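Complex shown without one protein chain; remaining protein chains in place.
Residue numbering begins at 1 within each chain, and the chains themselves are lettered A and B in the order written.
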Amino acid sequence: MTDHDKEHDHARTFQPDHQEPTSDSARVGLALRELLIEAGHYTAEEEQEVIAAMQGASPENGGRIVARAWIDAAYKERLLGDGASAIRELGFELEPYEFTVMENTDSVHNVIVCTLCSCYPRSLLGMSPAWYKSKDYRSRVVREPRSVLAEFGVELSDNIDVRVHDSTAELRYMILPQRPAGTDDWSEEQLAALITRDSLIGTQRVLRSE
Amino acid sequence: MSKSWGPHDIGGQEGGPIDLSEHDTAHWEWQIDAMVRLALSKGLISDFAELRDGIEQLTQEDYDSCTYYERWAKSLAFALISRGVISEQQLADQIDTVRARQEAGSPT
Partner (left out) sequence: MTAPLFSVGQSVRIVDRTPRVHHRVPAYAKGQVGVIERVCRLHGEPEKFIRGDGKPTQRLYRVRIAQNGLWDNYAGSDGDDLDIEIFEHWLEPME
């Protein structure tokens, strides 16, 4: 490759406004990216489109689904019976994964993990939190869910059972939190705004209506 | 309990307090994520399982010392070299280029 070519490719791939990591391992990723773009496997524009789409996803998507289920009992039934079809009604798609919703009740609290890697329904909940990907969470929440939940501020009495869901294969999960008291006359938008990322994963149980 | 199959197979093992701090995803991390998705959509690799497999074959030391996106990058590199999309030498040379650029500081 001539010096001119190198400069040209460098200009296409280098982004002076963003901090680059300098660990050996991260350099593997940076180098790989530059090679693939320079070889024409994808373009910086395509990269930007993919990033924009990922950044557009947030827990607000999950919040919309939950609010609809709270307002519409028949929708809730469809959501719990076949999550993949139900979210399509709201314009969401998670194929080929089986989207599965778990309902919190007075007697059951659900929490999600992927012990083997960090599977997570990103297009519905946005980027997973760092703790969800951590070894400490992945190793401990299956074995001692109550003490892990306590670290998140979730205290559960003995008459509430804890159910852990390990996302080991092709299902992707979201929790349907309990609707807080005092919200009977709230609009769907107001309800959706209440819902937090952690309540959709299961590391928060009580949602504030204040 | 059955023996753990790899550095990733950690459910039920001992662990410490959960670090609850939030970390914004860095720009380079979005780029790694996008690269993985594009490698799949462009058919450079055929399935996400290939990437999980690569991560599972990291040494314990690599697995523990690398961050989440560093693991994905290493796994994708391994998969693409195995498939002949790039060569080990090309990658090594490009890593040198990246290092040289970083050590020289930002260009004007």
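Criterion: contacts are C-beta pairs under 8 Å (C-beta built on N, C-alpha and C of every residue); 3 or more make two chains touch, one makes a residue touch a chain.
Because the structure is predicted, anything quoted here is derived from the model rather than measured.
Colleague: Would you indicate which residue among A:L32, A:V142, A:I175 or A:I201 is in contact with the undisplayed chain?
Modeller: Considering the complete complex, A:V142 is the one touching the chain left out.
Colleague: Which listed residue, A:T22, A:S85, A:T168 or A:S209, touches the chain dropped from view?
Modeller: Of these options, the touching residue for the absent chain is A:T168.
Colleague: What chain B residues would touch the chain not displayed?
Modeller: Contact residues on chain B toward the absent chain are 1-5, 9, 11-12, 46-47, 49-50, 52-53, 56.
Colleague: When the complex is taken as a whole, what residues of chain A touch the one chain not shown?
Modeller: 96, 98, 115-116, 142-147, 158-171
Just so we're on the same page, only the chains that are shown with their structure count from here on.
Colleague: Whole-Å distance, chain A centre to chain B centre, using C-alpha means?
Modeller: It comes to 20 Å between the two C-alpha centres.
Colleague: Contact residues on chain B for chain A in the complex?
Modeller: The touching residues are 8-23, 25-28, 30-35, 37-39, 42, 44, 52, 55, 62, 64-70, 72-74, 76-77, 80, 85-86, 90-91, 94-95, 97-99, 101-102, 106-107.
Colleague: Flag every residue of chain A that touches chain B in the complex, lowest number first.
Modeller: Listed in rising order, the residues of chain A that touch chain B are 10, 14-16, 18-36, 39, 41-42, 46-47, 50-51, 54-55, 113, 115-118, 127, 129-131, 133-140, 142-143, 148, 151-152, 166.
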